[in-house]
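The other protein chains are all here in position, but one chain of the complex has been omitted.
Chain lettering (A, B and C) follows the sequence in which the chains are written, and residue indices restart at 1 in each chain.
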Amino acid sequence: MASVWNHNINLSIFGESHGPAIGVVLDNLPSGEHIDMNALMSFMARRAPKKNKTSTQRREKDMPQIMSGLYNDKTTGTPLCALIQNTDQHSNDYSNLSKLARPGHADYTGAVRYSGFNDGRGGGHFSGRLTAPLCFAGAVAGQILERRGIYTGAHILEIHGIKDKSFDPVKTSRDEIKQIREKEFPTLDDKQGRLMIKDIEKAGKCLDSVGGIVECISINVPAGIGSPIFEGLENSIASLVFGIPAVKGIEFGVGFNCAKMLGSENNDEFYVDEHGHVVTRSNNHGGILGGISSGMPVTLRVAFKPTPSIAQPQKTVDYSSLTNETIKIKGRHDPCVVPRAVPCVEAAVNIALLSHMLDYPNF
Amino acid sequence: MASVWNHNINLSIFGESHGPAIGVVLDNLPSGEHIDMNALMSFMARRAPKKNKTSTQRREKDMPQIMSGLYNDKTTGTPLCALIQNTDQHSNDYSNLSKLARPGHADYTGAVRYSGFNDGRGGGHFSGRLTAPLCFAGAVAGQILERRGIYTGAHILEIHGIKDKSFDPVKTSRDEIKQIREKEFPTLDDKQGRLMIKDIEKAGKCLDSVGGIVECISINVPAGIGSPIFEGLENSIASLVFGIPAVKGIEFGVGFNCAKMLGSENNDEFYVDEHGHVVTRSNNHGGILGGISSGMPVTLRVAFKPTPSIAQPQKTVDYSSLTNETIKIKGRHDPCVVPRAVPCVEAAVNIALLSHMLDYPNF
Amino acid sequence: MASVWNHNINLSIFGESHGPAIGVVLDNLPSGEHIDMNALMSFMARRAPKKNKTSTQRREKDMPQIMSGLYNDKTTGTPLCALIQNTDQHSNDYSNLSKLARPGHADYTGAVRYSGFNDGRGGGHFSGRLTAPLCFAGAVAGQILERRGIYTGAHILEIHGIKDKSFDPVKTSRDEIKQIREKEFPTLDDKQGRLMIKDIEKAGKCLDSVGGIVECISINVPAGIGSPIFEGLENSIASLVFGIPAVKGIEFGVGFNCAKMLGSENNDEFYVDEHGHVVTRSNNHGGILGGISSGMPVTLRVAFKPTPSIAQPQKTVDYSSLTNETIKIKGRHDPCVVPRAVPCVEAAVNIALLSHMLDYPNF
Partner (left out) sequence: MASVWNHNINLSIFGESHGPAIGVVLDNLPSGEHIDMNALMSFMARRAPKKNKTSTQRREKDMPQIMSGLYNDKTTGTPLCALIQNTDQHSNDYSNLSKLARPGHADYTGAVRYSGFNDGRGGGHFSGRLTAPLCFAGAVAGQILERRGIYTGAHILEIHGIKDKSFDPVKTSRDEIKQIREKEFPTLDDKQGRLMIKDIEKAGKCLDSVGGIVECISINVPAGIGSPIFEGLENSIASLVFGIPAVKGIEFGVGFNCAKMLGSENNDEFYVDEHGHVVTRSNNHGGILGGISSGMPVTLRVAFKPTPSIAQPQKTVDYSSLTNETIKIKGRHDPCVVPRAVPCVEAAVNIALLSHMLDYPNF
């Protein structure tokens, strides 16, 4: 299976960038969950191209149409399918790419994998457009989780070396999460956000692109969610997050910084708080111990490479004739995928959390 | 499922630290593959406690006994089960831990997850001992891969801020990989390795522990292995690697550093080499594009937190009585898990690669 | 998962009888397989309501629209999604059923399963209409198999006690299979077929319905396809066939008759034929031994209950008010589902065979 993820919920994503439609089937959702379509559209709008110069000028309505699984605005429990029509393809933009491997893209690897039969137009099934159905699924999961008090939010932590401040891993509130979602350019420190926007625009003007990091937090996840070894929250979240194109790394809690720490620094001491809950003062463990939630916020960071589509001439190969060539990529491309990736990371985390919540006796 | 991983191969790990045995079932291996038991034991010996002061003094032979799936030293194609007896448990070492949550451990989260019924002795199913069956599985997979020219090696890249040099992501050879496996303390730069050993020993003497990073490389992986979206090599490797206790992050290629780069720096230009192969000059993409191998070495780094078991007194809770307490952990513990984690990372990568190779028409 | 089947291929079926559309996603098909849309439509037409009185007068074009996974009429290898619009619903036909459990239907069990939130109109996701996407998937699989010489055909073996003759389990030819597919009412003995049609029409006139048996055969399946224990051909075929509503039994080879036989009668002796192939003279084993194909034709029979929707008044309950009631089912219904079930059984067998063929080294 390539585009299927399964843990209690079966998530099957389909579609190509320039085919008739893309979409998703979500099987085994709990029944009777109200889905607010306006809230869902707002979630998906955060993934849509930005009106400023930081993203592609390709415009699509990306209105998901529900084909099944929703009745009187409530989940039926049977498979939920959503379809997103492709309405704004400019296939001829890509016509000169047909046999040239765009550096940093899956053109060459996809052609080898599928013996050249995959639909390469606009990246085909490898296109970033396939994150739209992921966001749909994540938005649905998010609404089900929020009804149980669990809120997930994400922001841009870094763009091309310019850093935002981090979420407080212990005290981040529901209001802070809601606030960050409202922002056109989601950083905690707007001043740093403006520097990032300038940097992205500059990269775009220079026919270049930039990478960055998204930080994500989930609050009010009850303790005891997840399983040991291969079905821990970290495994599940990672296996979904690497489904977003351009992701090159993921870390939980202090992440790679733990390599510089002593155990006495890194261990989060437990205490019983004033409500009688077992909590930790610090949260280096990112809310997960042994794959299972501790009750502390779940925190993670995801690294995104710079958009591989850049308009500069690049050396590459024609993988059909096996000759060395130069490529100049036309078409509309984000000089930075990170702003639009923010809801994608949230979506992946929502799906993982909901899928593990379904193991929970009193869900 | 908790301890089951499945992609073409079904890997089911079982056992608790202080039960009769731990082990693994590998279902759907190719048949007719010769398994060299001596080489397999050598692989597993690299995970065994070191004779120096960098690891626990607990000694176990950890000889895997094959229960099924091997006949005349060749895989039968039917399920391969290996059992490792637990012979050196000192359960009373853990007797005072029964209701106290060791900070950084899964005692509390496991108790919530399993309503207190899990076997908590020595961490039970959450114990680092469960990496022994993972190494067994990875060693078997590795032998099958090496017969096809694919070699995977790993080394300690960093311990508590002390850094080794990195693998050359383009030119690392089979001999270099074989060499690093022979080392008692696998670093590329032995001088840095000695500094690390001293640092680990010092941490041990201070009743503390240290974290670090393992870097791994796989060479000669043919182009076209892996699948898009959720079944990419990155997803599969990550979902296995987070099955190793203490892992807090994973990155591929340049990983988190891509957040500081321009697209023009990060993109690896393709060219046709003197053998007519499509290759790249640099390897920032870590041998994976769109989830699929490019033919370049697959490179990744894994962050390990400091051993949570430290002998210093630590504040914690009794999660039964919900009272604040102090814990002093006795027993034998590695002041750093990283040296013993090196073959575990290799094992995870081997299993992921073999599982995806089985999709390959001419495997 | 409810509506997902997975063995190498991931098959996800979605939709409700009276929603906007039903459909299917097929993930992990081999790439580069030509799909003949005319042949595919012919396959699906065999499932469509018959023009005579043996089936519902509901008319739907049931034209599948390909959303993804097909490019230049060849499979891309990435997920293939087909959508079938629902265009001919008469929801008000069902308006009086809302809280009355139709006997023999899943109204009551579905309502309990989904706490009343499932879309009950026309049976919702439990509707026989959901066999249309199954047929689509089976038709695709069938074309891929036929290119490799494997042909699957089915016929009506029995309707309400009236029997057709059986396929020859050893000698049935490709031409016989092609011939039976062309028939409007697929029986081997047309005289018996006419008796069946009369019986079905009579049942319809009496506001009643009848059950029957479909027999299926697959020829030229190479030896060695399938796996032991839970992934045998029998397990896979059965798990798909029970996905067709109204199926109450399945048997392979001589099936239940083996309960009356001696081992010396039932065992099929092997011999080497004039082409040097290992074959058996008889085929009581139905082409499967130990879950694995023997090279002999795969044979099976599937029992279908009489259509539960009958227009006679029936005693039942209102499962909302928990009162005893009488129901009179309106709407258009087949007095016998068996004729339209014939391609559904073929489809299930095709999917199972293709999925196991993908394990085969030289597929």
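The rule is short, and it goes like this: contacts are C-beta pairs under 8 Å (C-beta built on N, C-alpha and C of every residue); 3 or more make two chains touch, one makes a residue touch a chain.
The structure presented is a predicted model; accordingly, all values stated were derived computationally and were not measured.
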Touch assignment to the omitted chain, from C:G77, C:G211 or C:P297, lands on C:G211
Sole touch to the unshown chain from C:Y71, C:F117 or C:F304: residue C:F304
Chain B positions in touch with the non-displayed chain are 1-4, 6, 10, 12-16, 19-23, 25, 27-28, 31-32, 65-69, 71, 74-81, 83, 113-119, 124-125
Residue list for chain C contacting the dropped chain reads 1-5, 11, 13, 101, 103-106, 108-110, 112-113, 125-126, 130, 158-161, 203, 208-213, 223-232, 234-236, 238-240, 242-243, 245, 247-256, 258-272, 276, 278, 280, 284-286, 288-294, 301, 303-310, 312, 314-317, 319, 322-324
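The definition used in the following text is that only the chains that are shown with their structure count from here on.
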So the chain most remote from chain C by C-alpha centre is B
Fit chain B to chain C (C-alpha, same chain sequence): the rotation, rounded to steps of 5 degrees, is 180
Taking each chain's mean CA coordinate, chain A and chain B are separated, in whole Å, by 26
Rounded to the nearest Å, the gap between Cα centres of chain B and chain C is 46
Residue ranges of chain B touching at least 2 other chains are 227-228
